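Missing here: one protein chain of the complex. Every other protein chain is in place.
As written, the chains take the letters A and B, and residue 1 is the first residue of each chain.
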Amino acid sequence: MKPKLPELKLPKLKLSETVARLRKVKKTTILIHLLAWGVSLIWILPFLGVFMASIRPLPEILDGWWNFDVFNPTLRGFVGAWNHPTAPLNRALFNSLIVTVPSTFIPIFVAALGAYSFARFKFPTRDLLFFVLVLLQTIPQQMVIIPIFKIMISLGLWNNYIGLILVHTAFALPWQIFFLRNFFSTLPVEIEEAARIDGASYLKIFYKIVLPLTLPALASLTALQFVWVWNDFFFAIVLISSPEMKLATQAVAAMPGRLAIDWTVVSAASIMVMIVPIIIYVVLQRYYVRGLVAGAVKG
Amino acid sequence: MNLRQTKIPLFFLAPTILLLTLFVIFPVVNTIYISFLGEEDEFVGLDNYAEVFSRRNFWAPQNLVEGKPPPYGALIHNGIWIVLHLPLSLFFGLALAILLRDVKGGAVIKSAVFLGMVIPMIVGGILLRFVYDDRAGILNGFLRIVGLGDLTRTWTAYPQTILLALILGTVWIWTGFSMIVYSAGLEGIPKELFEAAKIDGASRWQTFRRITVPMLKPATIIVITMTLLWELKIFDIVWVIQQGGPGGASMVMALMMFLEAFLNRSFGTASAIATMLTVLTFGFAAYMVYRMVKE
Partner (left out) sequence: MKKSKALSRTVWLAIIAIIIILVAALSAWYLMQPKEEEKELTVFSLWSDQEEANFKEALARFTENTGIEVKHVAYSTNELLVTVPTQLEAGEAIADVIIAPWPSWILDLAADGLLADVSDYMDTTKLPETYLDVVSSGDAIYAAPFKVSGKPGFWYRESFFADNGLTPPTTYEEFKTLLADLSEIEGVEAAVASGDGTGWPLSDTTEAFIIGLGGYQLQENLISGATAFTSSETKAVFEELGDLLQAGYFSVPDDWQTQLQRVYDGTYGIYFQGGFVTTISPFSENLDDIGFFPFPETDGATGSVDYAVMPAATKNMDEAQQLIEFLAGAEAQEIMVNQGGFLAANSDVPESAYNAADLKVVQFMQTVMIVSDLDDAIGNPFQQTFWDQLKAFWVDPTMDLDTMLQTLQDDWTPPSS
């Protein structure tokens, strides 16, 4: 049963004043909202375009996908991209997954252990090592690729997913350790100390107490790393060469390289390749953003 | 629990140290070393660097100085990218962060703007190529609608326009990043500060200048540093659209390094380019690194 609402006592205002106030408030808010939605429409336009292009025949696209007088949607683009003669996405998407999933989860374990050491222990060279770690975050892929290429060849891991996964793992460690170490510093030490007094080993403490509390941070690492590895192109083109082993980014890059660009197929391929990181981002948005802006707020 | 231990933490750190040494630290040192070697692996000092600088593909300021259109060389192209892209995406990001603070559905809009950051840059390049296409692109469609149909062309096909087109296109892609960072930064500013300012009678602009901007300093450092690094490393977009052309007008350092290494198989010069790229990267990131280490 709904309780009776108390009678509201409104302050007595002159009518003209009220109208003037309403008018003023409404105008700026409306303007801001219009501007905001206008901006978002403009920003979304290229995506809208590529989506339209993926489902419409080429002649329609060449006349402008924003024209709808002739509209004959087709799935040719998606089928064509899926079964592309030289860069079939049916293979490539799967290949990307084979590389991305391990490259996402392996570094997390390695980084977590490492970060925990930095956060909880004092040992010689600790600060030096950490400093090196911070520096390593800025190294561009180009700086390491030639020696990595040679190393992989000697290890027999060139043109082998294991090699690529190792590289992605190594590259993830600096920023992941940095991020996790900062996160660990915010966890209260008392619980761990209590467990230690009870005689638990460090490993046990790590897995049973610390890790579960770290899940949100791990979610951030997962989201960021998955998107980064899936989207990578540079390591892939150097380290993966067999046609049937190509990753999704390599496949889609090979498509417009030919004669005239078949927009229907290329757009469909683009959508199939970008939808995966977009989904990850949408599902883990909160954690993705948190990971990205860590450090933006001094605290 | 600041225990003085050595065995345990080093045991925890073993895989990290192993992977980083093998795949990051050693390669960095090795690349620098290779940059000093010539064709037959003999020591040639700075010859590779000099040779790279003598190439018009890398360093050709003549055109720029004379006010002519690109190409100006990869180094200068990256420089122009920085000069144009950084302020634009920073400004737009900040503006959007402020604008969308109290908008209904602001979260959705922010996600839409941020999408460009989540897609592979190869696809980003394809999207840009699509937008700039003579017939299928919305830019030209728009020009035709407003009666400027004479200007239409495939903007990425011409040396005069490709660099600018790509730079502006990457602003569209990257603004989402600065927007998100600034949004987080704005949220972190305690409301009390704003209220205090209001009570003191500060104008909007004064509040912005005296409170918002300084409080956003950590965010700004991140935005500037990450953006600079990203601009130096542009590769995928340029590769997929014109592979550095036409006329070398969209050549960038990362691409040039790649072609040197894997087309011309000239590891010495490629390493020289990579090293120069990294020196620039370090230089730009130095301040941020310093702050990160301070804590």
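By definition in this document, contacts are C-beta pairs under 8 Å (C-beta built on N, C-alpha and C of every residue); 3 or more make two chains touch, one makes a residue touch a chain.
Note that this is a predicted model, so its numbers are computed, not measured.
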Options A:149, A:178 or A:263, residue touching the unrepresented chain: A:149
Options A:35, A:97 or A:209, residue touching the unrepresented chain: A:97
Contacting the left-out chain in the complete assembly, out of B:38, B:79, B:159 or B:188: B:159
Chain B residues that touch the omitted chain in the full complex: 55-57, 62-63, 157-160, 243-249, 259, 262-265
Positions on chain A contacted by the hidden chain, ascending: 85-86, 94, 97, 101, 149, 153, 158-159, 212-213, 215-216, 219, 237-238, 241-243, 254, 257-260, 283-284, 287
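What we mean here is this: only the chains that are shown with their structure count from here on.
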Distance between chain centroids, defined by C-alpha means - chain A, chain B (Å): 17
Touch list for chain A against partner chain B, complex: 32-33, 35-37, 39-40, 43-47, 49-50, 53, 61-66, 110-111, 113-114, 116-118, 120-124, 126, 129-148, 151, 166-167, 169-171, 173-174, 177-178, 189, 192-193, 196, 202, 227, 230-234, 238, 248-249, 252-253, 256, 261, 263, 266-267, 270, 273-274, 277-278, 281-282, 285, 289, 292-293, 295-299
Chain A contact footprint on chain B (complex, rising order): 1-6, 8-10, 12-13, 15-17, 19-20, 22-28, 30-31, 34, 96, 99-100, 102-106, 108-109, 111-116, 118-123, 126-131, 133, 135-136, 138, 141, 172, 177, 180-182, 184-185, 187-188, 218-219, 222, 229, 232-233, 235-236, 239-240, 253-254, 257-258, 261-262, 267, 270-271, 273-275, 277-278, 281-282, 285, 289, 292-293
